[in-house]
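Sharing a structure here in structure tokens format.
One chain of protein is taken out of this complex; the other chains stay put.
Per-chain numbering from 1; labels A and B assigned in written order.
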């Protein structure tokens, strides 16, 4: 029984992220951007700024890792294929007639599939970051953890910083570095893969990649579904109850489609944790 | 007829920017800094800060390009000659007895000459940036465009960022990356020279440099003169008319020298577009 398992995980660890998983990652990132208040209007008024922000959402982790290792942050622009792919997805998401992409994305199975595939790219990014850092600093296991974390979850830091520069985000001292759930999970993964890289963990990398990816996808999907179930409970009658339940500031919950039986809310994305489960919520409850 | 033309453009493309064109660039940049409200008082109170800001205005594009390519941003300080030249111009601009430099600069032909020469350095910077990026990333044409643009017009991003750190600039989300006219023209030039570099444009580089420089200088000078003509029209009677005409916030227009016949205004420089034609305006109408 061990042989086919090994074969399966080995084949899994050789899966190429390009193009389908990358597309899912870009789609989830750009949709998260589009749900920010004012993003759609901004894209029509100032397309260059919107495109630039979308690229930061898509490639933020890589850019942060480049900055930390003093590699050119522009390197991501040298990969013409991926840039064109991400730009196309940005274009059809924001400018598709009848908003077809958003409508398709609000269909629950599509969203779950995209969210799951995005989590797969996270594993690949962490492994890539840890391996890359290892080629610089042989014994710098703190550096390896930091780069793995930056690649996997650092995009939110870059986008927060962009928000700061654009004036759209007023930072609060006690929210800084308070990690979201994906941030914590990525840190855990980064630590695990660093231990594996430095031979402190006696498990082959492909097995670890498979197990960690399964864990990521499972918690992501379960978390999304659980959140949806919570919000569809009959006692969630108004915005304040929903915001209490989600531990979100009240202004982030707005009624979208009040019907007689079920109150449905759209949780506007909080810039601080766009990577969080909540970013999947809007569409879940607005069909 | 073709031969002397080719000879002329080839000789033009071999013109050295040092020292005269560089001086013009530093002069225009430092004068733009000096016109900012409070800059002159600041220079006396805290000369080091003023000098540092002046250096950012003079070398901002190069610094941004270094950051984007992960080259030492301090490299510009290693060019002792240029630093000393820019420092001297900063010194005589801010501390010359009787403010002689500012008075000389307010003489229209001097200003037009300096503005024209500054535009010439822009071409050289774009070409330098595109060539330099090409040596890093052979096929990275997006990188080449970005670096050419950063060298030619990126100074305003660096100075905006400095304003942000100093608290003197409250960014607004919808003004971010909204390019000024020079920004757009520089982007155009960067695209053209990238196409030339990658052999997609069948024109020799020296011809292209000559034509593009002529275009830059002509639009700059015509823009300056047209702006001046507009503001000297009889119906421009007060600050609010002038600000409407210039599409500037009202507080940026202050009456400088109201005479009986012609109302003259000094347009205080808007930190966001110090590179714009308007930065030439102050002196034009205040003689």
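The criterion applied here is as follows: contacts are C-beta pairs under 8 Å (C-beta built on N, C-alpha and C of every residue); 3 or more make two chains touch, one makes a residue touch a chain.
The structure presented is a predicted model; accordingly, all values stated were derived computationally and were not measured.
Check A:11, A:41 or A:70 against the missing chain and you find that the one touching it is A:70.
Contact with the chain that does not appear here is found for just one residue of A:92, A:112 or A:179, A:179.
The chain that is not drawn here is touched, among residues A:51, A:161 or A:215, by A:161.
Note that of B:74, B:98 or B:202, the residue touching the chain absent from this view is B:74. In the complete complex, the hidden chain is touched by one of B:10, B:40 or B:83, namely B:83. Considering the complete assembly, chain B touches the hidden chain via residues 38, 42, 45-46, 48-49, 52, 66, 70-74, 77-78, 80, 83, 165-168.
Residues 67-70, 136-137, 139-143, 146-147, 161, 164, 170-174, 176-179 are the ones on chain A that touch the missing chain.
The definition used in the following text is that only the chains that are shown with their structure count from here on.
Measuring from the averaged C-alpha position of chain A to that of chain B gives a distance of 39 Å.
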